[in-house]
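I'd like to ask some things about the structure below.
One protein chain is absent from this view; the other protein chains keep their places.
Letters are used for the chains, namely A and B, taken in the order the chains are written, and counting of residues starts over at 1 for each.
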Amino acid sequence: MTKSVTIGELARALDARCWGDETLSVTGAAEPSAAGPVGPDGGVIAMAMSSEYARALQPGSMAILAEGMDPAEYDLKAAIFAPRPRLLMAGLTRAFDPGPDIAPGIHPSAVIDPTAQIGAGAAIGPLAVIGPEVRIGDNARIGPHVCIGKATAIGHDAIILAGAKIAQGVTAGDRLIVQPGAVIGGDGFSFVTPEESGIEEIRRTLGPRDRIVQQHWTRIHSLGGVDLGDDVEIGANSSVDRGTIRATRVGSGTKIDSLVQIGHNVVIGEDCLICGMAGIAGSARIGNRVVLAGRVGVNDNIEIGDDVIAGGASKIFTRVPAGRVILGNPAVKMETQMEIQKALRRLPRFAQQLAKLQETVTRLMEKG
Amino acid sequence: MTKSVTIGELARALDARCWGDETLSVTGAAEPSAAGPVGPDGGVIAMAMSSEYARALQPGSMAILAEGMDPAEYDLKAAIFAPRPRLLMAGLTRAFDPGPDIAPGIHPSAVIDPTAQIGAGAAIGPLAVIGPEVRIGDNARIGPHVCIGKATAIGHDAIILAGAKIAQGVTAGDRLIVQPGAVIGGDGFSFVTPEESGIEEIRRTLGPRDRIVQQHWTRIHSLGGVDLGDDVEIGANSSVDRGTIRATRVGSGTKIDSLVQIGHNVVIGEDCLICGMAGIAGSARIGNRVVLAGRVGVNDNIEIGDDVIAGGASKIFTRVPAGRVILGNPAVKMETQMEIQKALRRLPRFAQQLAKLQETVTRLMEKG
Partner (left out) sequence: MTKSVTIGELARALDARCWGDETLSVTGAAEPSAAGPVGPDGGVIAMAMSSEYARALQPGSMAILAEGMDPAEYDLKAAIFAPRPRLLMAGLTRAFDPGPDIAPGIHPSAVIDPTAQIGAGAAIGPLAVIGPEVRIGDNARIGPHVCIGKATAIGHDAIILAGAKIAQGVTAGDRLIVQPGAVIGGDGFSFVTPEESGIEEIRRTLGPRDRIVQQHWTRIHSLGGVDLGDDVEIGANSSVDRGTIRATRVGSGTKIDSLVQIGHNVVIGEDCLICGMAGIAGSARIGNRVVLAGRVGVNDNIEIGDDVIAGGASKIFTRVPAGRVILGNPAVKMETQMEIQKALRRLPRFAQQLAKLQETVTRLMEKG
């Protein structure tokens, strides 16, 4: 947060309205309690987009307020009004982001294969490993301990943070962001037994097993790669497996959080949000603009339609039509889940009512 | 996929029947839509083991078909018949797998302790770290940024991919495969308070707590290692903790997927399949040929018998007898879970029926 702009310039950059002294210098943003009065060299601007946060505002400071709030009430020197606070937050944090912690240039300790093509202006951090035939786009920034495998191609302006491992045969579009420790292109988890396995048997019978055979697992190798579109982000310590015959695919604009597992052959559409600890099993197909909240699980080989939203910790066992909002384990329509939950909480009382009713009816019978 | 064989040779290697021109050269495998007509130098073979996939077959191409399908119908030049498609897939992908992306020989940037013993033909990638007294078997391939700790012993033909961390005092059999970012031998998560903790209290009382004490956690150190059998595979960014006094153990032939957590002192039998994001808490004992589907959780200190299959996202809180198929949170027999789910979906209707019945009975009572 070493950049500095006037609050007027900042407001214009954020396409927002400014109030008060537009010439004050802004050097960063903070919570209201950490944003003191503006000094001679300016100061940080307080994020106070709700009246709850605004209570901690300090007199003489600058703030970002929600529309309808009164800067005079808080004795501010200047303010920016946010019509859509989270959107303004995006612009503001981008304005003050010093960029990734990767120094310009190619660090001498990086091990770069002579056949790799590194784009103009790209930075490569200490002890990174860039394999043969790799292509890295212009202005990409590759962090320390990153490994990029043979013939992988990454677009321009990528940010690959410390320790991320991108295997051979991966292709990625522009502006890829990979958080530390993420793995792209590990082998798929795909095994087969010589004869029908217990899993195949119960998927067929849906019942108890009659015959248990001792068998070893034979590996199905992963010959496919991983294809990522433009503007994809992969979270810390997440894993995207390579495909068996063709590539596992993640569409443009899709964002994947930390500790997420994407299985082999999965196809994810564009502009999806796959939140922390979600998991998508092999060969599942996810539409566009799908949101999987934290810990959502998707069964293998099923299809999730466009614009589906799955609430936190939902477990999806069967296909979901486009546009549906689902929740629960197993996931059902959100309204249905709400009703089930309500009924569940009343279930112990139901049991009592039923028992009592039975008694009453028995007495009625005896009387009758 | 740079190898090339004739389709006749391939069929014989796969122990499968060949149809058509057995001399055509196969250079790889692909989905039907990506497998064009055979050219003068051969071509890739289409995987079309179901009529759904076969629809995309291109005239003049080669394909793998299921028994009973007719190659002439698709105008193929040659075909291989797969009696058990997934098994054939295993052989086929093995045949065309170019092997891991690790160059032969020992890269000069690797840091190898002089007391380490590296087997004949073993490859060690750039910037790997091999500690003192480590033993690595013949033909092992160790990827870039891999770290192997003091006195760890790994059998022959191991494949340890980029960035995997194997701590000190681990032993592994032959043909170990470790995917990128996996950790083997992190410390167990084991803490104790000076007096009874809240967890111990509620495990004893199963009720609300009467007395809450402020206590700090004292660490129980992990002096044991990890023992892996032959043919074990550990997935990307998974973690297998070391034992407290003795080793955590994974039996031969057991395959572990990505983002799986195996706690300290756990014992897993042979030929198990532990799917993505499953977790096994400390000191649990898992039998042979157990299948834990994706996201299955196993409580600490419990026992899962041989041949148990736990469906997706099951949470197992108590011991499970051998051979059982279970599902749900908490996990119960699959049939029971199916019945519970069915009843749950009807629960809101039950509530209505019960209310209505109560009314009717009240009216009957009044009448009587």
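As a working rule, a contact is a pair of C-beta atoms (placed from the backbone, for glycine too) under 8 Å apart; a residue touches a chain by one contact, two chains touch by 3 or more.
Small disclaimer: the values here were computed from a predicted structure and weren't measured.
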*Which of these touches the unseen chain: B:17, B:246 or B:319?*
B:246
*Looking at the whole complex, which of B:17, B:55, B:319 or B:346 touches the chain that is not displayed?*
B:346
*Which residue from B:17, B:55 or B:219 sits in contact with the chain not drawn here?*
B:219
_Contacting the left-out chain in the complete assembly, out of B:77, B:107 or B:145_ = B:145
*Of the residues in chain B, which ones touch the absent chain?*
111, 127, 129, 131, 145, 147, 149-150, 163, 165, 167-168, 181, 183, 185-187, 189, 191-195, 197-199, 202, 206-209, 212, 214-223, 237-239, 241, 244-246, 259, 261, 263, 277, 279, 281, 297, 299-300, 315, 317, 329-330, 332, 336, 339-340, 342-344, 346-347, 350, 353-354, 357, 360-361, 364, 367-368
*What residues on chain A make contact with the chain left out of this view?*
1, 28-31, 34, 47, 84, 86-87, 89-90, 93-94, 96-97, 101, 107, 109, 125-127, 143-145, 161-163, 177, 179-181, 231, 233, 235-237, 253, 255, 257-259, 271, 273, 275-277, 288-289, 291, 293-295, 307, 309, 312-313, 323-325, 329, 333-335, 338, 341, 344-345, 347-348, 350-351, 354, 357-358, 361, 364-365, 368
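FYI, only the chains that are shown with their structure count from here on.
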*Superposing the C-alpha atoms of chain A on chain B takes a rotation of how many degrees, nearest 5?*
120
*asked:* What's the distance between the Cα centroids of chain A and chain B, rounded to whole Å?
replied: 23
